[in-house]
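Here's the structure, in structure tokens; my notes come after.
A single protein chain has been omitted; all remaining protein chains appear in their positions.
Think of it as A and B in the order they're written, each chain with its own count starting at 1.
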Amino acid sequence: MIELVFAIHVVGLVGAAIAGRRSIQGALRVAAIAPAATTIWAAESLLSGREPVSASMTWVEQLDLELIFLADSFALMMTLLVSGIGALVFVYASGYFAVDARGSIRFPVTLLGFSVSMLGLVLAESVWTVFIFWEFTSITSFLLVGHKLSDPSAQQAAWRALMITGAGGLSLLAGLLVLTDDVGSVLLADIAGSQTASPLAAVLVLIAVGTKSAQLPFHSWLPGAMAAPTPVSAYLHSATMVKAGVVVMAVLGGAFVDSQTWQWLGLIVGAATTLWGGFVALRQRDLKLILAYGTISQLGLLVTLLAVGTSKAVFAALSIVVAHALFKSALFLVVGEIDIRTGTRNLDELAGLHRSMPVAFVVAVLAGVSMAGIPPLLGFAAKEAAVEAVLKLSGIEQVVAFIGIVGGSVLTVAYTFRMLAGLSRSPEDGRTITALAFRPAMAIPSIIVAGLGLVGFVLLGTINGIVTPAATELNAGSAVYELLRWPGATTALMVSAAVVLVGSTIGAAIHRSETATVLGEPEPVAARVSDASIDGVLRLSRRVTARVQHGSLPVYLLTMSATVVIAAAAFLPAVSVTHLEWAETPVQLVLGLAIAAAAAAGVQVRTRLGAALTLGAVGVAMSGLFILQGAPDLALTQLLVETIVVVGFVTGLGHLARTFPPVTQGWLSVRLGVAVMCGLGVVGALAASSAQPSGSFPAADLLRESVETGGGNNIVNVILTDMRALDTLGEVVVLAVVAVGVIALARTSRSPGRAQ
Amino acid sequence: MTIGLLIAVGALTSVGVFLITARSLSRIILGFALLGHAVVLALVAAGGEAGEPPLANRVSAETIANPVPQALALTAIVISFGLTLFLLALARRQQELTGDDLVEDDLEDLRVAQ
Partner (left out) sequence: MIRSQSPIVHISVRAATPLAAVAGIYLFFAGHNQPGGGFAAGLVLGAVVILRSVAGLRTPDDATVLVATGMAIIVAVAAAPLVWGDLLLDQKVVSLELPLFGKIKSGSALLFDAGVVAVVIGLIVSLLNGLAPAEFSPESPGDETST
């Protein structure tokens, strides 16, 4: 079944590429089919409660490299989010791009490529499968953020995202190596079941999670990534890709339940991120940036809960994952619609939006209220679970988690309040916003996701039926929990009420004193630090490239030759001269010396004709050696080849100056040194190898085989045309390719247009 | 392997490496051809001691030379033959474009490094 899911996506990729030639709208609609089908599959499997299906494909058996997928409850829940929101985003994007936009393949195919990568990541069951798809999501995210090729700030943001998430990928690789080495298995189930994880692995994995899920101090790429088209922001940078870190943290969490490093690092980073993100979101005026920092804040919340790692906290985290995916993607989709229809995302210019774009405003309120955690929406139930999870803790852990989660929630309420109040305030000068025509393709997906927040709250049983088994998959203790529509007058409800009260007061206060100049544009130090370090890395890589890729063929070849010397050095200890004799026959020695002399002449000779003749001399002497060695075929072929090559030399180079250009002196000593070392190295390696003869060859078998199955007496020929016929076929293909190349080169040079 | 063959292989390798690091394409071609010879000779010599030509109707299993490296060497000769001819055609083209056969630094590579 999982194979089929991937197959549908591959078909979708091809279909989108074909449809994209005509129009981007068509391509996006075609691309929506595969995620939609996957959504139906995931929903059906979840509700039917079947045994999880799996799929695997061996890649390199010896290295334990296998692609393994398992569709358990957690994977299916994530699949539902990834593919469900994906399908809606594709539909939305078909409205986002102008109708007269030229056909484009790049955007639909890359976005669907991301969708497959994310699907692979959530379905993965072995760590290496996780890693591969993790990297795929980084790469597709890079391509999508940098989608506007003409916009330098988008390019810059794409680089920043790639550098940070790429560095995180390396950290993840290192962490997974440590983990698999400790546990001795590559299966996620085995790793989550073990409790042997080292602090090193905890730190490495958390760094990876931090980069991908935009935790302090790696968060700076996420606001920059808002340069991407809004469908991308809605899909990658709120609902799915940024959750990849959280997903990895969730599935590996079992291994770290007893790790103090994991808990405290995650707790502190998560709490700090949720506060910082909320605080900065309060100061933004660009709607998309408010949402981006809000996302950072919510991700911090998730990291905090998963670091705590109790069964209630895991359950709360997954509830928030679902709720957040719904309300945040709805908000992004609405903001994109506002942006397209009014031409601005600036809060100051959007006063009175509720009059000119009522539908969009209602969607924004619905999603915003869910984000603030106010009933009757899904966000409320999820946030209640989080607060309850914190109240169950004790000691200093509880204090930190409480500050993070309650503080973050207050800030969330505040920036939501401020945003919605800003949109609904009456414009001072009586201006009205001029909005373009209603676009159903954009509005409907946002209505659906925002409406799901309401429907989900009404049909909370269904949501529980999805979240509880998923949480149980990660932490067996979660089986007893479920989201409640109305918890009754509990402490948690009191806390929530206080949160809403304080948050809306802060939001209202900021809204009233809304003179942006007071607050100014925040420029977090972290962004500057990360930009500086990224610039440093890029500068370093340019400098390294300039050193190693200097464009000089002689230096490249010298480097390779020097490497040969180093490789040959390994053989030198095995050299022994005792078994070496001067020659099998005196003639052999004479011919060997003749070859050496002719080769040496090749260095000295100044004229091109002379060079051709030395080559010929070497070839003839080689033929002689082959005769002595008992290889008449080689001797014959060598002689003929040498004849043709010498003729080729004379004809091909005959029109060049008679003598070689003078040798440049600069590198001469280096070249001589490397050349002599190379010769000595090869001699050493050969002498060493002949000190350890490999025994006799199967002469009798070869004789018999040659006559009986090959039908020939010339064993060399039989080997070439029968036993190794495929090699010979390849060899003839090489000759044919050379002929084609020579003809092509000649034709280019003879073409009439060349002289101009 | 005998010292006579080792001298030949060593000299061919040294001269070959020296020539392929030259600036003149015709010297580079010469160098590649010589390196090809070095490899073929080493291959044949590594096959064992000299023997009778491997013709099934004329020799016995005791005196026969090892035919397997010979077959490999034959392929090597043919391939280096093809390579040499192709390089010659390239040198010819280079001469038509620039008037000589000097290998210049790759400007694209340098540009990347800027």
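Worth pointing out:
Please note the rule applied: contacts are C-beta pairs under 8 Å (C-beta built on N, C-alpha and C of every residue); 3 or more make two chains touch, one makes a residue touch a chain.
Computed from a predicted model, the values in this text were never measured in an experiment.
Within the entire complex, contacts from the absent chain reach the displayed chains A, B. Between the chain not shown and the residues A:491, A:643, A:659 or A:692, the one that touches is A:643. Note that of A:170, A:189, A:546 or A:745, the residue touching the chain absent from this view is A:745.
In the complete complex, the residue from A:253, A:632 or A:681 that touches the missing chain is A:632.
On the side of subunit B, the interface with the absent chain consists of residues 53, 55, 57, 74, 78, 82, 85, 88-89, 92, 95-99, using the contact rule stated above. Against the chain not displayed here, subunit A makes contact via residues 632-633, 635-637, 640-641, 643-644, 647-648, 650-652, 654-655, 709-714, 717-718, 720-722, 725-726, 728-729, 732-733, 735-736, 738-740, 742-743, 745-746, 749-750, 752, 754-755.
Operating definition for what follows: only the chains that are shown with their structure count from here on.
Distance between subunit A and subunit B, defined via averaged C-alpha coordinates, is recorded as 42 Å. Those residues of subunit B that touch subunit A in the shared complex are 1-24, 26-30, 33-34, 37-38, 40-42, 44-59, 61-62, 64-68, 70-71, 73-75, 77-79, 81-86, 88-93, 95-96, 100-103, 105-110, 112-114. Interface of subunit A with subunit B (complex): residues 542, 545-546, 549-554, 557-558, 561, 580-585, 588-593, 595-596, 599-600, 602-603, 608, 611, 614-615, 618-619, 621-622, 625-626, 628-634, 637-638, 641, 644-645, 648-649, 652-653, 655-657, 660-661, 663-664, 667, 671-672, 674-676, 678-680, 682-683, 686-687, 689-690, 693, 696-697, 699-700, 702-703, 706-707, 712-716, 719-720, 724, 727-728, 731, 734-735, 737-738, 741-742, 745-746, 748-749.
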